[in-house]
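Input: one structure, supplied below.
A single protein chain has been removed from this complex, and every other one stays in its place.
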Amino acid sequence: MRLTATTTAGLLVLLAATTPSSAVDLSNWKAVEEAARGQTVYFNAWGGAQNINDYIAWAGGVMLERHGVTVVHVKLEDTATAVAKVVAEKAAGKVEGGSIDVIWINGENFASMKRQELLLSPSWADKLPNWQYVDHEKKPTITVDFTVPVEGLESPWGMAKMVFFHDTARGLEMPDSFAALVEWSKKHPGRFTYPSPPDFIGSSFLKQALSETVADPAVLLQPVNEATFSDVTAPFFAKLDELQPNLWRSGRTFPKNKEALRQLLSDNEIDIAFAFSPAEASNAIATGELPDTVRSFVFSAGTLGNTHFLTVPFNAAAKEGALLLANFMASPEAQLRKQDPKVWGDPTVLSMEKLDPAQRAAFEALDLGVATLKPGELGPTLNEPHATWMTRIEQEWTRRYGVAN
Amino acid sequence: MLRAAPALTISVLLAPVAFGLLATLLPAFGYLPALGGNGFSLAPFGQLFQTPGLLRSSFLSLATGLITTLVAVIVVAGFVAGWSHTRVFRRLQHLLSPLLSVPHAAAAFGLAFLLAPSGWLMRVASPELTGFTRPPDWLIVNDPLGLTMMAGLIAKELPFLFLVTLAALPQIAPRGRMAIAASLGYGRIAGFLHVVWPQLYPQIRLAVFAVLAYATSVVDVAVILGPTQPAPLSVRLVHFMNDPDLSLRFMASAGAILQLAITVGALGLWLLLERLAGASMRWLATTGQRFSSDNAVRLLLAGIVVVSAMTMFVGLSILALWSIAGNWQFPDALPQSLTLRTWERQLPMLGKPVAVTLAAGMVSTLVALVLAIACLEREARTGKTGGNRALLFLYVPLLVPQIAFVFGLQLFFLATGLNAGFAALSLTHLVFVLPYVFLSLSDPWRALDGRYLQVARSLGATPNRIFWSIRLPMLLRPVLAAAAVGFAVSVSLSLPTLLIGAGRWPTLATEAVALSSGGDRRIIGVYAFVQLVLPALCFALATLVPAIIHAGRRDMQGVS
Partner (left out) sequence: MNLKPTGLVLDKVAIRLGQRVLVELSATIPPGEVLTVMGASGSGKSTLLAFVGGFLEPAFSASGSVWLDGQEITRLPAHQRRLGLLFQDPLLFPHMSVGGNLVFALRDPAGASRRELAEQALAEAGLEGFFERDPATLSGGQKARAALMRVLLSKPRALLLDEPFSKLDAALKQQIRSFVFAEARSRGLPVLLVTHDRADADAAGGAIVDLGEA
């Protein structure tokens, strides 16, 4: 009994909050490189795609060769696992020597970690040497991550844009807007679905639909106003109600994530899938997951777009190595390889105008793959709504469709 | 030394388990300063109960646990009753044993791909028999009532309960008893239920409880096969816990307490069921009903066992086929082409995970085995069970939802500075492995006829000599079976491994879970196969070693 009491006391002490630790001097990059030599960087990143895992392994090889930094890819099923780890370390008072050095992150996870002060600060991403190439002027999602100001707390790694894809062998006309998609589903009942929120892609689809149906898109950039919420969203939910009975399985179940969605397309259970990476379809064709008759399309009025980043927890053990990795990942060399569809196919965060001619030519020479739309064909980018919209829409969605029958 | 075994066991595990439990309890009541919860309140519960569909999710979890366990127990009891000591029984025993080592998630993936409207069964029948050129829009997998999920769980738990029952059976000497019942005119099943089951059931009871607790709180199988609108509570807990909005963690912890209450409630209802069943059996005995023609029921039971085993085998074979499949579209029954590309890409990366899996599995299993044997041997020598009652504490990790529990474990290891070391990893595995080892071993250990040991002592053998030359060899089969079960549990641990190991110790489970999230059936196939092979080897050894050591000793060959 006494042992239990001691344990309780120990736990209470441990759960108490603690103070953050020292920062790195970024003005002297040489010194950062020196300090990083010999460090091991634990890079926590989703590990569900072999091509991405291979790309990270390649970057790790370069880091070891050039800087003597060992990169270990900790493969995650869900970024939340890494966030949980940092929370536990903070709870246990571990302000230094944390077990995570770099996290692949964006959106709500970033917003949460920023709010809970779990990130390395003050701003560092805009002081990395390769920031000079980053297109932060013309790509607004690099400085504002899902309406949350980035403030140099995460370094851009790649661009994402919502892209739909279908199998042309089935000879179907594809819709060009959310409203058209609802009509399409009446002609093809049971042949469309979307992952259930809060899955990232599922929520993004709802945001796309919301952005298209709302009378004045400007309200979405502001936090939700409870007083006007039901009026503003009335057309959106009316359309969603129309769509619901014509969904796959009559909307009584939803796929878990975009991978499940892609599998349904491959199994001919549905006719349209979508993802946030323009190269998704080409990659799936290359691995044999989709037939080579699959092609991508977007809505001509625009689809959602955003940026994904690398960030460093406040208590990272190898801060210098982590910054070095984040910087390398934003280099023209790493970005070029990343955009190569044979490797990954992820659009670059760099500005073509800021590169030297040889580098620019290399980017332009890339063959983006049979099912990938050219940068010019990707259409306009719609803004991500303020984060509060997603939370409210997810709640309302769960109430209406999530606990049905 | 032996005297202190229970105390030692508890002291090794008390701190991690207590931390795990407390770190679930405190945030549920609003306390977690790292996230700004500095006081105690009931707000997390308030928030939890306002979550839409919570009641239905809770009821799903409860019903899944009870129904799954009930069906599995009935089928196992009926099958052993109707078929023990027959050739059919021996064949099916060999069929079921390897299924014990199949990871739950792999079995679920296999089943999902078999049964879905675009699944293999439909592909085989289409378009020739069904006329479908594209899959029908039928809700089979993820059905709202969770029937597919229950079927999957039953198919997976049957082999476990069956083998536990087999291990306990010889101690009861069922043959003679059933002969007597038969001579009185009772049918096989009725006779068994009247004269063997009442002694047999108490021996497998803990295993039944474990199945019940597992089925009530299962996550991986539920994610793959279970309902989604809403999902069972356990699955929603993981969503709460993984929500980017960190303030949801308080509510998630409250949910973990609710989950714990549901598991305990299911156990309570089960105890009630036990009494009801016992009373009706006693009443049935007074009526003298013989049920002498039970062939139809026997065939039905054998049918259920065969179908469930075959489903698993076919599902896993199809998964294996996926690992070498090229393009494979509906309604093709077989892939258009075969390729080793997935294997070629994955194999070079398996070295470290396999080594870590083996090391963590062997260390934790060995320690668990030594501790469990020491506790049981002390109990046998002193005749005191008191210390071992305290060991019930060890079952806490099986009852508390893993995701909440592991968060507390993390705090513990961070506090002790053991974090991310191999010792921490092994200790974490031990926390989950020990209950299963203890569970598998304690009944056969206690059931060994004590007169053998008395005879040995009267022949002048010291307790230590008796332990090494009588008890251990006589119990070699259950000891190795317990080791295999423990190893299989260790191999399957992904979340605790990832969080406690801080990614420094990749195992097959962590790699499989991460890669499976990509949804590529080919990669899932590769990892399911590799993850299945290691424990399968252990189970094979656990069967072969006693058979070789005890070759030519008829009474040591187990039931056949």
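Each chain gets a letter, A and B, in the order it is written, and its residues are counted from 1.
In this section, a contact is a pair of C-beta atoms (placed from the backbone, for glycine too) under 8 Å apart; a residue touches a chain by one contact, two chains touch by 3 or more.
Quick caveat, the model's predicted, so the values are computed rather than measured.
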item: Touch partners, limited to displayed chains, of the chain removed from view; value: B
item: Sole contact to the chain not displayed, among B:128, B:332 or B:449; value: B:449
item: Identified contact with the non-displayed chain, of B:55, B:74, B:370 or B:459; value: B:459
item: Interface with the undisplayed chain - residues on chain B; value: 382-384, 449, 451-452, 454-463, 469-470, 473-474, 476, 549-550, 552-556
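Operating definition for what follows: only the chains that are shown with their structure count from here on.
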item: Interchain centroid distance [CA atoms averaged], chain A/chain B, Å; value: 36
item: Residues of chain A touching chain B in the complex; value: 3-4, 7-8, 10-12, 14-17, 42, 44, 46-50, 72, 74-78, 80-81, 83-85, 87-94, 99-100, 107-109, 111-112, 115-116, 189-190, 196, 198, 248-250, 252-254, 256-257, 259-260, 262-264, 266-269, 287-289, 291, 391, 395, 398-399, 401-405
item: Residues on chain B engaged by chain A in the complex (per definition of touch); value: 11, 14-15, 18-19, 22-23, 26, 31-36, 52-53, 56, 116-118, 134-135, 137-139, 142-144, 223, 227-230, 239, 241-246, 249, 325-327, 329-330, 339, 341, 345, 407-408, 410-411, 414-415, 419-420, 495, 498-499, 502-504, 506, 510-511, 513-523
